[in-house]
Each structure stands twice: as structure tokens, then as C-alpha cells.
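Each remark here refers to the structure printed beneath this line.
Note that one protein chain of the assembly has been removed; the remaining protein chains are unaltered in position.
The first chain written gets the first letter, and so on, giving A and B; residue counts start at 1 in each chain.
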Amino acid sequence: MGEMNKEGATLGQAIDLSQFYQIFFEEASENLERMEQLLLSLNLSQADDEELNAIFRCAHSIKGGAATFGFSDVAELTHQMETLLDKLRRHELRPTSTMVDVLLESSDVLKAQLARHQGAAGDAPETTDLVQRMVALSQGDDVAAPDGGHDAATAPLMVATRSLHMSVGPLRDRSLADQLTALFREITGLGRVQALPDDRPGMVSFQIETTASDDELMDLFSFHVPRDQIQLQVWSPGAQPSAAAVSPVAAPAAPEADSGFGLFDAEPVLAPAVQDALAPEAGQAVIPQTVVAPTVAPAPVAIVAGAAPEPRRLDVKADAKADAKADIKPATPVTNEASTLRVAVDKVDQLINLVGELVITQAMLAQHSQHLDPVAHQQLVANLADLDRNTRDLQESVMSIRMIPMSVVFNRFPRMLRDLANKLGKKVEFVTHGEATELDKGLVEKITDPLTHLVRNSCDHGIERPDERVAKGKVPHGTITLSASHQGSSIVIEVRDDGRGLSREKILKKARQQGLVVSDQAPDAEVWQLIFAPGFSTAEVVTDVSGRGVGMDVVKRNISALGGTVEIDSSEGYGMRVAVRLPLTLAIMDGMSVSVSDEVYILPLSSVVESFQITPESIRSIGQAGRLVEVRQEYMPVINLEKIFSVPRFDMDKSSRIMVVVEAEGVRSALMVDELLGQHQVVVKNLEANYRKVPDVSAATILGDGRVALILDVSGLVRRARQ
Amino acid sequence: MYSILAVDDSASMRKMVSFTLASAGYNVVEAVDGQDAFEKAQTANIDLVLTDQNMPRMDGLSLTRKLRDTVQFKSTPILILTTESSDQMKMAGRAAGATGWLVKPFEPNRLIEIVQKVIR
Partner (left out) sequence: MGVMEKNSDLMPASSGEYLTFRLASEEYGIDILKVQEIRGYESPTRIANAPGFLKGVVNLRGTIVPIIDMRIKFACSSAEYNSFTVVIILNIRNRVVGIVVDSVSDVLELPAQSIKPAPDIESVIEAGCIKGLGSLGERMLILLDIEALMNSPDMGLVAR
């Protein structure tokens, strides 16, 4: 049954904690993200209690897990953060921009530490300076960031080295003392620690020489040993630790107390006065800490009036609040974990593939049964109709599993903009709309880079420096707005800024420099599209951020590859708006199939406007190459698919007699086809996985008969027709 | 078979506690915060509550008070998992009516020992 331990309990094998590591890493990552978001949105002048608590809990949670699973570097750093955050949430300190910066920096370091624990290469991040700054902030000192932050830099604290005698115990496990030593030594510059002989049972003594304050030492050591078991005294040579100096606090009668467990019944009864102190206004109560001997040279402590340095208390205030409010609005949305399920993305993709196959098979069935006499096969036909409906419902349902809200994409921007704006010396406010708008996970991954580039562009080239803005009569801070919404079967994502906008003149000039032919009369919309030309950048000074000109054309290409479009709108001096339009999902599309000779092609239904039969007279030729067709007093270019795709024609009696009017990026063209075959949902298959990008083709699909049909790239075709 | 209610907003901690106690033969009911725990306690036959202190919606001490206010749970053993064992924590815990405390981090086997002791 397992070994029996000393106390007679039956224990199985040692529990392998590594099986929980992955959960911890994911959880820590989420906590870090949430913490970052909360820090960024924190209103420094009127910090919300719930938010402060939530930030604290994020750090606390990571610390707990890190300590439990043995990631001591992570636990150490979060412990330091927790100390600062605890003071913030108790309003012992007021939040400052420097604190936010330091906490954000710490969060970055934590990410790096966690990455290393998950196998990433690289050296352990340096934490000494960071910790020192954080400790200083916790003590109420305003500390400048290493590269010169916003707050006035204060001179580093000059503290003399002190000699201390530290008594630790009673310890059940003396090896804890070794951990203290190791911990002390891990922090460079902390000082020197030396174990001393001590023959009191369960007690361990140290001589410490350090510049750190008692508080700092207590914070450090209480990580391994409860505070009431640490006693610090000024070192006097020859002083022997005596029984009198040992903490007079009644140790809980239960013998396990020193290893962190105890039962309350064994405790001496507390005086009612002390219990009153725990009432909601406990913020003012000072509970005499009999454990820590009077300290030498206390570091300056903020706010709490007249109190000796206090050990951290439990979150009594928060309790009061919790009880008082009937409905607590949590700082972060409570996704009741019990009702969600973590599923590997692979599994979902596999599910979607299988459903896609089902759709194709069902389409095949439908096709083969088209010619069945509905009367003779009434039941079968009815069942097939049911199957059709069920398959569609299933498909919709499955596709929705992959839909995630845009907030996932938006979340990275506050931090990025903050850092970027700081670097560029600009003030930028970031606004989002439509975070809840959902889109397919596959799209999210692909849209992030292009959007990032657009936002960086706005910050770098669009938004002017505060003095420039003021000179123009604008408010000193610029605003970048990111919004997402559904429009029909597309999702539209907009990046808007109130910066200097595009300069028509500069763009025309640059375009001509690059050899592009553009008329001075070209409409604005056309001029703006020029910035998508490869190598195009009108930035006078190429910053290392986004001025290399490699960006916009790649952005456009990436978006087109997703079957989307990019529109630009700008007003010089006022700002710019870039709108990205994408199909809601890559995997399924409503298509119209058409035939050209013996071949079948698919058009995205969303781009089809109308269709009609033509007579030879309605087509007019223009010059050598172009042909136009008249549609209700509007002339539009004709695209002859047979010619573009070099479709072999064997039956000369047949010809393209139908025009399908399509629209892309606001422009219309007419495609010449033989016949319209039908409208249906198609499963979009990637052509580029095993092949390459084919001009004028966006993807492929599998028809009811199992054959492959190409899905046409309408934007590409329309663009070609305009040239 | 005894049932234990394990309350912690951290999934990794919860799973670890759950797994540890399950391997010692206990039935474990998990809850993500005080509110969730209180709801689940109504319908499960709980012999011991192990709860973290810092959680959203309702923390460990509030849960303890709420349970003690309910006839059903007046004498159910409740252990608070805390990261410190200061006098303040102990007093707050006792005031709320907890049975005892356990300091984090703890060894999994230690947890089993303690639970066995308390549940008896």
C-alpha cells in the first residue's frame, strides 16, 4: 500500500508535480496578461479598488503556483511585486506612473523566466536592479527608471551597512535555514550572511551584514519561514541568544505550527479588544507586532500613521467590502471556469476538417440524387433534405467554436503603444470599439501582424509630437482608434488616427520618383492606394519602427491572401482611416459556380452583383485590348475568363454568353462565362499548402463529384481589368 | 469515502490538491472561488473544506463566515490555505470561524497527513 511514514499515516508514492506544470504555465500567462491590461488601464488619480485587488491577486496567484511547483525565481520576483501591490490595494501607497512601469517591467521579466522554465534558451534575466527599485518604491521612495523615466530621479538611497543577529525558529526542519542562506546569497549586493552555532532546540542563528532594512529582510525570509519565527537584533559581539530574546508570542499548541499548520482551538483566547480591531475599519488598527525586535534605522514608510513597520495583514478591508456589497462587480469578467473547456486547437481543426468532409459527402449525395423521382423516392428525398439541413447546422455550430472575440487581437496594443509613444516622445490615447466582435481563430493569427503595422504606422508617422499638435491647434495627445464590426458576411476592422493624415503631394511625388505613372487628376482614393506599392515610403526619416517602406505592401498582400481588402481614407492635417475588410471565416464560403467550356469555376457570392445574358451588340471595344459592356447606362470592363485562363474549347457551338457583374474594392467588372451552374456553400481548401499562389485564384474547393474547382480571386481579376 | 471541497481560483493549485487528495482515497469537489464553493457545498456531502484566501468574488474568510452562518456547516472542518502564518491571519481566521490554517507552499504528502488528521 505504500510506505508508512513516521506518523503512521499511509502514503503512496511521492506525487509528481510536473504533471501540473503546463496548467500552471498557461494560468501564469493569463494572469500576466490580465495584470498587464489592468496596469495599463489603471486610473492613477482615482484607482479602482477592485482593479487594485485584481492586480494583486494576479501576482499572488502566480507566486503561489511558482512556490508550490518549485520555480523559485518566479516566486521571488512575484513576492516583491506582491509587497508593492499589497500596499497599493490597502491604500498605504498611491499608485504612480513609475510604479506601473516597474510592475510592467517585472511582468516582462516574469514572462522571460517562465519561458526559460518551459525550455526557451537564454540566460536568466537580471532582477537585482529591478527588485531594488521595487523595494524602494514599496517603501515610498520615488525611484527613476534606469533610462530616465517621467518622474524626477531621486538619488539612490545611501544606507550604511549594518550588522545584525538573526534568530530563526523554532524550526521543525532545520534545512529551512539552509534555504534562507541560499536565498540571501541569491540576491547580489544584499550583504553577507553567516550561520552561527546555536544549541537552542530547533533554533538557527545567523550573523548578517547588509544594507537592507529590517523590512526587506523580513520580506525576504518570510518567504520560507513564518514572520513570527524570525527575530532580528542589532549585532553585538559576544551576545548569546537567550531564551528571553525568543519570540514571546504563544506558539500554537499544535506541534505542527512551525511547519505551517495549526488548529485554532489550541490557540489562547484573544482579548475582545483585539478582535474588535478586526472590524471593517481595521485599516487604522495597529496590532502590536511582538515578534520583530525594535529595528535600527527604519527606512521611510508611507502613510500608515505612526505605526511601527507592520507585517502584512490579511485582506481584511477587502473582506468588509465583499460582505458589504451585494453584487460585486469583478475587475475582470468572471468566466466561470467550471463551464468552459480547454481544448487543443488541433482537435478543433480536426473536427472542422471532418465536418468539411461531411459537407462534401452530403453534397455528393445531393447531386447524385437530384434526378430521382421525388414521388417514387419520397422518403429518401425528404431524408436527404433533412440531412442537408442538419449538415448546415452542424457546420455553423462547429465553425463557431473557432470564433474568438477581437479583444484577443486588441489586447496587445495598449502596451505596445505605451512603449512606442514613450520612445517617440508622443502622447497617444488608445480607444477600441467592438472588442466583442468575433472572428475565426485562424484569421486572428493572420490579422495580427498587418494590424500591428498599421497601428505602429499611425503612431509613428500619423500622430504628431505634442508641440506640433498644439501649434496646429490640436490637443497635445493624439488618439488612435481601433474598431471592429460585422458587416454582412464580412468583418471590418478600422484603424483611425487624428494625426497629420496622408500628404497627396508627397505621395504623388514619391510615386513618380519610383516610376509610377499617375495623373494629377487621379481621385484621392486612387492616390492613397499608391502607398501599397512595394518599397514605398514617404517618411523623411526612417525610424527603426516602421519607416522602411517594407510594410504597407506586405500588409496589403497579407490581407488579400486572406480574401480581404484594404481601403484608405485620409484628410491632410486631420487624420487617416484604414479599413480592413475580411470574410468572417476562411473555411466556408457561399459560392456561385459558373462554367467556361468544360471547366467549373467558383465566384465568391459576396462579390456577385447580378448577371444577365448578352448579345454581341452590347459589348463595345475600346482600342486594342479593352472591352466594355453597358449596364444600365454604366460602362464596365469585360473580363473574358476563357482568355485569361486559356480554357480549351472543343465545342464551337458553345460560347460565353452570360455576364456576371462582380464588385471588388468598390469597382465593378463583368465576367464572361458560359453558364451559371448554381449557388451553394463551398468548403474552402488551401491551394498554397502544397502548391503556390496562382494568379487570379484565391483557393480551391471540392465539388459534389469529388473534383477540384478553383475559386477565383475577384479583386485580382477586377484590378487586372482596370489596367 | 470522505468528500473534500477544494477551493482555489488557481487551476494548477486546485488540480494539484485534487489529484493529491484523490490519490489518498478522498473524493474531491472543486470550486473556483468562495461563491462557487458555497453553491457546491449545498448539494455535496462535504466533510472538510480546504480554501485559498485570495480569490475573486468571495475570498476564503468570507466563505468561512458564510458557511458558519449556515446550520449545515456549523461544525464542518474548514482549513484556510494562506501564504503567511502571522498573528493577524490567525486572528482573522479564528474570528471567521475557521478550524485551522495551512501555509502555502506545502508538500503534497504533507497535505494528506494534515487532512487525515483533521478529518478524523
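Note that in this section a residue touches a chain if its C-beta (ideal position, glycine included) is under 8 Å from a C-beta of that chain, and two chains touch if they have at least 3 such contacts.
Because the structure is predicted, anything quoted here is derived from the model rather than measured.
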{"item": "Displayed chains contacting the withheld chain", "value": "A"}
{"item": "Residue in contact with the excluded chain [from A:R200, A:R577 or A:K685]", "value": "A:K685"}
{"item": "Residue among A:L39, A:I360, A:I507 or A:V682 that touches the chain left out of view", "value": "A:I360"}
{"item": "Chain not shown: contacting residue from A:S519, A:S646 or A:Q723", "value": "A:S646"}
{"item": "Touch residues of subunit A, complete complex, unshown partner", "value": "353, 356-357, 360, 599, 644-647, 685-695, 697, 700, 702, 706-710"}
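Note that in this section only the chains that are shown with their structure count from here on.
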{"item": "Whole-Å gap separating subunit A and subunit B, where each centre is the average of the chain's CA atoms", "value": "33"}
{"item": "Subunit B-facing residues of subunit A, complex", "value": "5, 7, 9, 11-12, 14-15, 17, 19-21, 23-24, 27, 54, 56-57, 60-61, 63-65, 67-69, 222, 226-228, 249, 252, 254, 256-257, 259-265, 267, 270, 274-275, 278, 287, 289, 291, 311-316, 318-319, 322-323, 328, 330-332, 334, 336-338"}
{"item": "Touch list for subunit B against partner subunit A, complex", "value": "9-13, 15-16, 19-20, 23-24, 30-32, 36, 52-59, 61-62, 65, 82-95, 98-106, 108-110, 112-114, 116, 118"}
